[in-house]
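One protein chain is absent from this view; the other protein chains keep their places.
Chains: A and B, in written order; residue numbering restarts at 1 for each.
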Amino acid sequence: MRRVARWTDDRLGSSAFAEDALNKVFPDHWSFMLGEISLYCFVILILTGTFLTFFFDASSREIVYRGSYAPLNGATVSEAYASVVRISFDVRAGLVMRQIHHWAALVFIGAIVLHLCRIFFTGAFRRPRELNWIIGVTLLLLAIFNGFTGYSLPDDLLSGTGLRIAYSIALSVPLIGTWLAFLIFGGEFPAQQIISRLFVIHIMLVPALIIGLLGAHLAILWRQKHTQFPEAGRTESNVVGSKLWPTYAAKSVGLFCAVFAVLGALGGLAQINPIWLYGPFEPAYVASPSQPDWFLGWVDGALRLFPAWEFRTGSFMLPNPFFPAVLMPGITFGLLYMWPFLEARFTHDYGPHELLDRPTDRPVRSAIGAGVLTFYIVLLFAASNDVLARMFQVPVLAMTVAFRIALFVVPALVAFVVYRWFKAVKVSGAKGVMEVSLVQVRHPTPGGSHE
Amino acid sequence: MSEGRDATRLIAVSFSVSALASLGLLITYVVGGQPQVEGSLIAVSLGSLALGLILWAHNLMPTGHFVEEREPHGSTSAERASFTADLDRSGDEIQRRTFLGRILIGALGLLGVAALFPVRSLGTKPGRTLFHTSWTPGARVVTGAGEVVTSSTLEVGGVLTVFPEGHTKAADSQTILVRVSTAEFTPLPGRETWSPDGYLAYSKVCTHAGCPVALYQAESKELFCPCHQSAFDVFDGARPIAGPATRPLPQLPLAIDASGNLTAQRDFTQPVGPGFWNDPS
Partner (left out) sequence: MPGLARSGLLALVVLAIVGALVLGRSAPSEAQSATSSPTPAPIQPPLATPAGPGRLIFLGDCAFCHGTDAAGSNRGPSLQGVGDADVDFYLSTGRMPITDVVQDPQRQTPAYDPHEIASIVSYVSSLGAGTGTPIPQGNLSSARLTQGEKLYTENCASCHSSVAAGGALTNGMYAPTLRPSTPTQIAEAIRVGPGTMPVFGTDTLSDDQVNSIVKYVLYLQHPEDRGGLNLSHLGPITEGMIAFVVGLGALLLFVRKIGTVVGE
């Protein structure tokens, strides 16, 4: 290793940088590793995805499937669909690669959301880290988008239905909707070009953007150094933790192996997206139930819950899907982007922060965050209203009405409870969330937890 | 130090297990592969690697409580002053020539706009495409397989997905055909001739978000869309009675020709499917 370092230094003068890097200190708190989980999921997505690109055929042209899956043998399907069935049955290690890839996508976005929550509830987005927050929110958006394009590639009945809905959502945009839909898809639905376009977007354009933004995200983190919780020895002007080499690097590589192990287990043991059972996409047919992957469930839930309201004048129309599927997500991400600046404005706190908040230190922010998060979780569950209705043996309409009520009642309730609870913890000086009694929640008194 | 030796032994065992599992993966692949075996071996191989590395980091490597000082994020005021001075000095030539600057911006702006225009090649012009389907006056009604639908194809309570003859792949022309009892059904005013022999045809494209409205409940005469649970009343011009759909499914006026085949009188009288900005429905 010393020889390699010497060789590199002779050419790049890297020793000084390398030494700084080796000694760089990273705080060890477990919640600081959530971003790493998503990073490693991304790496695995690229590895498995590259394998899949060698076998996937991004073409809507119709052919006759001939392969070892008997119920489709002789069926007329698109080349894209046939290639995915072949990957699943006839390519060695094909199915496990496909399944690891899809599980990795689900866990990737889940980890990003958890990471976002950690950043939010600890106030890590405050100055000087607003830029990294903006980059992070963009990464979330890109990840969701790539997840959607990814599972639409096999051209199966379930994902094709999702593409039809996406087309209709594009159509619903005022003034430019028809042009938007026709240009993105290539014409009237289902245009022949969409699969090959999704392929380019999925394997090249969005990953390139993600890699670039991830690089910036990590570079900024490297430059600004990580935040840390206020404890003994930690101040606004230092970082306390393990050194990058060898300890932090070893733990990080260990985490990568763990992520790969979990995804490998899921990829081999838990079946995901069995497209051979769904059948090829045909625009005139659909199966029920019909749900998107979880990271788009909140939009689908909104489409189901939003009432049958529409604005029509006789020559112009603001179609119904616009409100739950364009306006609502637009407001969601708009607020997400704006949050650091909104909070700075409301708290009149424009100064830099290197020390984090405990979530209980900021009852208002935590209550808002918890309430809003609950709102999207209710929407997510609402996307399975038909399945839940059948499970609980109630009419689907009743389940929809119940969710509409829950959508406003439950987040408000959660926000209220979190506010009162955290306020009590903060005021009473309790060490943890569980060390505060109901009496203290009702009437918070300073030092109350010591009684 | 015996603790260190214990840890070393455990780490060695973990790494060995990993190696064995990787060997297993090799063998599995060579003999033909099997998803569950592959996944489990990946998990064991990488899981034991992870275990070994973490044990190594925790037991044998220096942990925690190293301190590094932070530098202020911004540059020093001297650095900033120097940067501003440099920027001003070298940019003086550009800043003086406001006229040239403006023309440059104009040129770049137009170039940018021109560069956007290839986007137009991505798709066809919407035009009137969404306002009509492939149904024409006299078009024979056929199944997805191209078989002509006659007045005896469906029984009362039956349902089929149909298309205009020659256009069985036309997604916008997909139509749901049902047969109801003429004794129970009263056509809407103005549509008395649209449903010969109890055959009713509606566009299958949901007016909410475009999914095929495929679930037909023959007893309650409802068409139900699985995507967002809109329901349409077949006896009332496929008016939406539940869910987020706001407009009825357009009805296809049917006729029965001399040979007993089902035909369309003409295209739907409204655009099918979900709404758009200049939809006159």
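Just so it is clear, a contact is a pair of C-beta atoms (placed from the backbone, for glycine too) under 8 Å apart; a residue touches a chain by one contact, two chains touch by 3 or more.
Remember, predicted model here, so these are calculated numbers, not experimental data.
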Hidden partner chain, touching residue among A:9, A:28 or A:130: A:28
Given A:13, A:212 or A:289, the one touching the chain that is not displayed: A:289
Identified contact with the non-displayed chain, of A:144, A:157 or A:170: A:157
Those residues of subunit B which, in the complete complex, touch the missing chain: 6-7, 10, 14, 17, 34-37, 39-40, 43-44, 47-48, 50-51, 54-55, 57-59, 64, 144, 150, 152-161, 178, 212, 214-220, 222, 224, 226, 231, 242
Absent-chain interface as seen on subunit A, which is shown: 28-34, 37, 68-75, 88-89, 95, 99, 102-103, 106-107, 110-111, 114, 157-158, 229, 231, 251, 254-255, 258-259, 262-263, 265-266, 268-274, 276-279, 282, 284-289, 291-295, 297, 358, 383-384, 386-387, 389-390, 393-398
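Assume only the chains that are shown with their structure count from here on.
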Rounded Å distance, subunit A centre to subunit B centre (Cα mean): 17
For the subunit B and subunit A complex, residues of the former touching the latter: 29, 32-33, 35-47, 49-54, 56-57, 61-70, 73, 119-120, 122-126, 129-130, 144, 161, 163, 171-172, 174, 204, 208-212, 214-215, 226-230, 240, 242-247, 273-281
Of subunit A, residues touching subunit B in the complex: 23-25, 28, 92-93, 95-96, 99-100, 128, 161, 164-165, 167-169, 171-179, 181-191, 224-225, 233, 236-243, 246-247, 250-251, 253-258, 260-262, 264-269, 283-290, 300, 303-304, 306-310, 312, 314-321, 352, 354, 385-386, 396-397, 400
